[in-house]
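Single-structure report; data block below.
Chains shown are a subset, placed as in the full complex.
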Amino acid sequence: MNITDKVIENHGLKKDEYKNIQKLLKRDPNFLELGIFSAMWNEHCSYKSSRKHLKKLPTKGKQVIQGPGENAGVVDIGDDDAIIFKIESHNHPSYIEPYQGAATGVGGILRDVFTMGARPIALLNSIHFGTPAHPKTKSLLNGVVSGIGGYGNCIGIPTVAGETKFSETYNENILVNAMAVGHAKKNKIFYSKAKGVNKAVVYVGSKTGRDGIHGASMASAEFDESSEEKKPTVQVGDPFTEKLLLEACLELMKDESIIAIQDMGAAGLTSSSVEMASKGSLGIELDLEKVPCREENMTPYEMMLSESQERMLIILEDNKEEYARKIFKKWDLDFVVIGKTTDTKNLVLKFNDEIKGEIPIEALSSKAPVYDRKWIRKKLPKKEIDIKKLKKISLEEGLIKILSSPNYSNKDWVTSQYDQMVMCDTLLKSGSDAAIIRIHNKDKAIAVSVDSSANYCNSHPITGGKQIVCENWRNLISVGAKPLAITNCLNFGNPENEKIMGEFAECLEGIKEACEYLNYPVVSGNVSFYNGTNKKNIFPTPVIGGVGLINNLNTYLSHHLKEEKNNLILIGKTFGHLGQSCFLKENYSISEGRPPEVNLLNEKNNGETVLNLINKNLIRSAHDVSSGGLITSLSEMAMSAKLGLKISKPRKLRNPTEYFFGEDQSRYILEVKNENLDKVQKYLKNNNIFYEIIGSTQKKYFEIEGEMKLDINDLCKINNQWYNNY
Amino acid sequence: MKYSVTITLKKDVLDPQGKVVQNTLSNLGMTNLKSIRQGKFFEIDIDENDSKKAENLIVEMCEKLLANLIIEDYKINKLK
Amino acid sequence: MRSSVIVFPGSNCDRDITVALEKMQFKNEMVWHKETVLPKSDLIVIPGGFSYGDYLRSGAIAGKSLIIDEVIKAANGGCLVLGICNGFQILTETGLLKGTLQRNKNLKFINRDVFIKVVNNKTRFSLNYKKNQILNINIAHNEGNYFTDSKHLDELKNDNLIAFQYCDQIGEVSDETNPNGALENIAGIYNSKKNILGMMPHPERMIDNNISNTDGCSLFSSLLK
């Protein structure tokens, strides 16, 4: 095929990028080579717009075994155990075909984790949809949830936590982010760096079809009317084959056969082979006629760019071929040596002994473009809302509005479609601040949570970025886990737009600041740009996935109230910040003002103190106070236990609306038995923690003295009805 | 009027189900099986005597619900 | 007691059931589906999961595997056989149990803790339960909607072959407490000789107070006697 301007444009390459390719090759690329450049140089694989900013994130720490740059991040959890985890987006495919898009998103992130030698032990997801009234929302929600469940349930890994949100900003561009967490032995972690010349390059897994060709470049393009025509890129997930691939890989990993291993994700065979060679400063030569194909007459171009799922590339030690082949045969999977490593530092593609393409590896990796895109700062919004000017709403009315809204409704409709119990190590399931998964056969566990707050990030990205790391940190603390590290999925609009690029840069500044202060490093992540349609971009939506450690199974907590007549203590100061609050949004449809301020000093001090109290077994239940404010958090504690509580009259000077709905940060609610109250207070005072004893638990009624009193069963009903009526 | 509708995966779309069924049949000794693809089948009975209108209705059902047009094709057959 | 857990490609509760059996002091072996001989066993367990992806009909393809012939032989010879979830589906596909498991009535996968009651506590699987004892137990399936013809249903009732029924906290059996649409709220059944039990709920998930409760233990301990 002739390489015309149109062909170049269709490959998502800019004119000067094409010139750059000619320079690097010292000639014109042929069609196959152009395709390969296009796959490697697009945003999704090259991180060309984000790399400069991502470099600033803190990635180190005593607990970090492997930071960003590998298939997933690795943290140390003591003994000889390591946790391997990562989050990834599958937004565009899920909008086009929600079931398969979400399913293959889960499949993809699982491969990232088991390719490093981990047995996956938990799945999480963060899914964002348009407003419920939007004509597409219902079927997207249905498709995505059953796709996530369909894959995870079938492969037998529990889906234990996540978030489901609705906002008009996602009307034309939903977000589907999936996170996988795995467990490995510290001395059995596998990397993607090739070593040695003339080593066998082995293709394992499913056959290659024409599906997903140019998926990566689709993920790097804005949507427009023609996106529907990009249909052939839809991939169908095959969780059954993935299960076989998982077991076969883990079986092979028991031995010392593997030099390097890499899953074929975005840009399939191209990116996996280039990445392995590039990391090892080697070349790689492939005989494409050997690639197992599902369709007849597939061209080298199609083979190199196909994104067929459930495939891996392995570089084997000498003399291990037969041993490895046997394992894959047992699991009924293809196993073919398709090439070898070389010292030429070139990617050489042969088809029936003819060289069809030859590209220096460097040109595809380190010499890929990096952009320092222009960006502008966002001003801190001035306007604060004067609630005295709004129509007065009682606490009861305000709370009911929140609890019955799609965003705050009970998520059982979603989570009951996921197998949360398989593997029998789920100590705490969805519906808590964080899920807790026991390390199999051990007396320790990890806690996991994913969080985002797009409204805050949109209003003021630096604060939003900081806040979301802190909220995630708080969620882990609340269940008694020591936060270790995070992964992040950065969902943003078009980076070529200065305003959007600014949101990105500033959110990252906020994330960086919080991570540094809290010693909560970033060990893996994913960037998804171009979320938007026809110049309308989504709100900046960084999603943070955190992992924490519980060293002793006797000290973890849920937020379910435990028994009557215990004290309720509120940790942290309440100023009554209502800007960007859920109260204003749900009751008045106002989304103005600035997000609540984040004071990292208090955040850290409050969090560490709460964690210590939990570890001393002085707390019966704990919950962080986040969106919806104090009253919403209290109601969640009460509803989950079907137990009541009574909060004493707020002090005179305070406006009850601000006090109960304000979203001030760094706060927790603790349930404390009478017998421990003195000890707890003393400890709080010694650590200079601001706290208030706000009330106590009781039977049946959710009560705020002088303001409201509701039967807890009625509250549950209100909270449970939305999904069932949708 | 009665119609039947068959829904099949588009040509290049992966058919994991068909694949597994094919392997199983081969393992059961049916080695001269070349290929098998799995789809859906519907028998629809509607209260409409005008066959033009009836057919339009069936098309609408297929497009709106029965088929996932992104990965599937459908075919309509009149039964009686 | 010696037990064998049959492992199919796509089984995913095989580890969980093994943990449970070993905790309850069974001498357990995992048996890969391509084997043609069964180890000598007093109990054969077909675990939950998605054998062969459940791609044709749940359990259909596993029902045609090599090892299944051996399972059928053993079962006909009186060996105890327990099929859980996908295992139940496989047993109906082989004909060892009658009836079939259809899609849940809401066409969605359901994972939840439900209540079931022990209808017959006079079998090798249930003698450590009290009659009508209520268990709180986890279900996780797409196809748990039990269906059979009326003749067989009569047989199930008359011969006391219903093992468990979905119910509420106090044992009331009603449509509201039926999670998946199963006939007569049936959660598990026996064959006529009562040496084969198929059930949708997961007793192996209920053996540890840390993660759930211990309502499943008595099933395994009954078998030990």
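Going by the order they are written in, the chains are A, B and C; count residues from 1 in each one.
Rule of thumb we're sticking to: a residue touches a chain if its C-beta (ideal position, glycine included) is under 8 Å from a C-beta of that chain, and two chains touch if they have at least 3 such contacts.
The shown structure was predicted, so the numbers you read here are calculated from the model rather than taken from an experiment.
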Practice item. Could you spell out the copy numbers for the whole complex in terms of the labels on screen? Key: A x1, B x2, C x1
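By our rule, only the chains that are shown with their structure count from here on.
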Check your understanding: B-C versus A-C: which has more C-beta pairs touching?
Key -> A-C
Check your understanding: Where the centres are mean C-alpha positions, what is the separation of chain A from chain C, in Å?
Key -> 36
Check your understanding: What is the distance, in whole Å, between the centres of chain B and chain C, each centre taken as the mean of its C-alpha atoms?
Key -> 33
Practice item. Hunt down the residues of chain B that sit against at least two other chains at once, touch-wise. Key: 16, 20
Revision key, fill the gap. Residues of chain A that touch at least two other chains are 238, 240-241, 332
Check your understanding: Taking the complex as given, what residues does chain C use to touch chain A?
Key -> 9-10, 12-13, 15-16, 19, 48-50, 52-55, 108-112, 138, 140, 142, 202, 204-205, 208, 210-212
Review point. For the complex, which residues does chain C have touching chain B?
Key: 52-53, 55-56, 61, 64
Practice item. In the complex, go through chain A and note every residue touching chain C. Key: 146, 149-150, 153-156, 238-241, 243-244, 331-332, 415-427, 438, 553
